[in-house]
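Please see the structure below; I have some questions.
One protein chain omitted, others in place.
Think of it as A, B and C in the order they're written, each chain with its own count starting at 1.
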Amino acid sequence: MLVKDVICIFFMLAGFFFFTTATLGLLRLPDFYARLHATGKGDTLAVVLSLIGLAVYHGFSLTSAKIVFIAVFMFLAQPTATHAISRAAFRCGVQPWTCERGVLLEDDIAKQGGEK
Amino acid sequence: MTRDSHDVIVKTLARLLMPFMVVFALYVVMHGHHSPGGGFQGGVILAAGFVLLVISHGLEQTRKRMSEKVAEIISSIGVLIYGGIGVLCLILGGNYLDYGTLSKLLRVTPAEARSLGILGVEIGVALAVMAVMCTVFFAIFTAGESSQDDRSVK
Amino acid sequence: MEVTLLVEATENAFRILGKAREHAIGVLDTAVQLTAEETRFFEEKRGQLLFTGAQRRKTRFQNFVGTTFILFAFWILLSGKFDAFHLTLGAMCCVLVAYLFHDLLFANVRVGDMRIVVARFIAYIPWLIQQIVLSNFHVAFLVLRRKMPIDPQIIEYKTKLETDISTVALANSITLTPGTITMDIKDGVFYVHALDQKVAEDLNAGEMEDRVAHIFMEADHLYVQDVLDAARIYGSLRV
Partner (left out) sequence: MTQFFVVLGVGMCVLVLLCLYRATYGPNVLNRAAGLSAIGTKTLIILLLMGVIYDRVDMFIDISMVYALLNFIGTVVLAKYLERTGEA
């Protein structure tokens, strides 16, 4: 087992973990905008981590440079796509889910979420 | 519909991305015999670049670079390149699109002539595909109105 | 009797003539003034046109050359073949694309302080990565709990940034930092969807905006290089 492989496995597993949380967020969160929070942030970091892992595994070559280029592109494009969809929803008048209309949560739980 | 959409983020990203996208499409076209890709795929990526330009910068800005009339001319030129190379092979005594016979004209070995012939055909296909895709997209985007009558499009 | 009438009439005539003369002098003066103003205006306009035309041509050529080099580097990264045929093909493609799209890559960019912007942007990236990792742990924390503690709200955030590129950097940074996404931008007002009260207060503190403004040297920075460039071109035109 080389050092390269260990670094690759670490990055890929971290990427997979954030992919999983992003997908669960896409499934579980209550409304459209909150789901965009999950995919917009989670997928960006997960894709970049996975691509870095693959580039490390492949070694130093032109192909790795291409992989890094894809990572840079995703880093720019993913927030933009998220913004485009959320702007479409905002212009269409989709109202965000709020505590009053959904399940009323207690104050201390909300504070705990804010501290993170 | 045709006015600027004033979305700064998509506009700026499209502006930064567009030249790289076109160069990538040309790479896909030119390296069709070494890697996946070729005329059709490269043409589609080129057309996707123009679609992104229409979406972000509006129809008027895009018409300065690629209007319907130019698209028609380019599609004809693409088909002409494709058919011309084929007929050239026919004239030089081979079959249709038999690139080996081009070696007499280009003064290279038949293998190199095949490579160059395929490259020419792929450029023709890419131009035709790009122009036709752009025409289709313009027609859908303007809901079938003619290009001169801009006010009828809301 | 008739003599006095005649004298009065003559006086009247002289008075009227004097008034007319005054009027005429006034009108002539105004005309001269107007003409001088007009001439000066046109001269200024011509100088301005000459100035902007020369500047535009210069920046256009710079943009063309810069775009060509960047695209050629990108082509080499893509192609990976270093024989003469493919390099020539790539150079032709890059010159063609740069000719068609020279105004896209460097629109609204001030060339003078490019190096400082790049250096500061690279210094900004580690902070951004730290924020992204924090935001991902925030999402993971939210999702893996049984009861999700969120209180979504839309906040309006007025910005002082002016150029396109800094607005984009700020908007994408907002999207990537914990608990906020940019929903819309209208006339310098950001509509931001925040997941709870705390992140909204963090955004309103404006730390990120200060960092982005520092990168692109906005809102507190005079473009010295710009003034120097303009002075040089204008001087060469006048002489």
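Note that a residue touches a chain if its C-beta (ideal position, glycine included) is under 8 Å from a C-beta of that chain, and two chains touch if they have at least 3 such contacts.
As the structure is a computational prediction, the values presented were derived from the model and not from experiment.
Among the displayed chains, contact with the absent chain in the complete complex occurs for A, B. Within the entire complex, the positions of chain A that touch the omitted partner chain are 5, 9, 12, 15-16, 19-20, 22-24, 26-27, 32, 35-36, 39, 43, 46-47, 50-51, 54, 57-58, 63, 66-67, 69-70, 73-74, 77-78, 80-81, 84-85, 87-89, 91-94. For chain B, the residues in touch with the chain missing from this view are 1, 5, 10, 21, 24, 28, 35-37, 41, 45, 48, 51-52, 55-56.
Rule of thumb we're sticking to: only the chains that are shown with their structure count from here on.
Taken as a graph of touching chains, this assembly is complete, with every chain in contact with every other. Between chain B and chain C, the centres computed from C-alpha atoms are 33 Å apart.
Put simply, the C-alpha centre of chain A and that of chain B have 35 angstrom between them. Shown for chain A are the residues in touch with two or more other chains, namely 76, 80, 83, 87. Residues of chain C found to touch two or more other chains are 78, 171-172, 182. Every residue of chain C that touches chain A in the complex is listed here, in rising order: 77-78, 80, 132-133, 135-144, 147-154, 171-172, 175-176, 178-179, 181-184, 191, 193, 195-199. For chain A in complex with chain B, the residues that touch the partner chain are 76-77, 80, 83-84, 87. Only residues 17-18, 21-22, 24-25, 28-31, 33-34, 36-38, 40-42, 44-46, 62, 65-66, 69, 76, 79-80, 82-83, 86-87, 89-91, 96-99, 105, 109-116 of chain A touch chain C when the two sit together in their complex.
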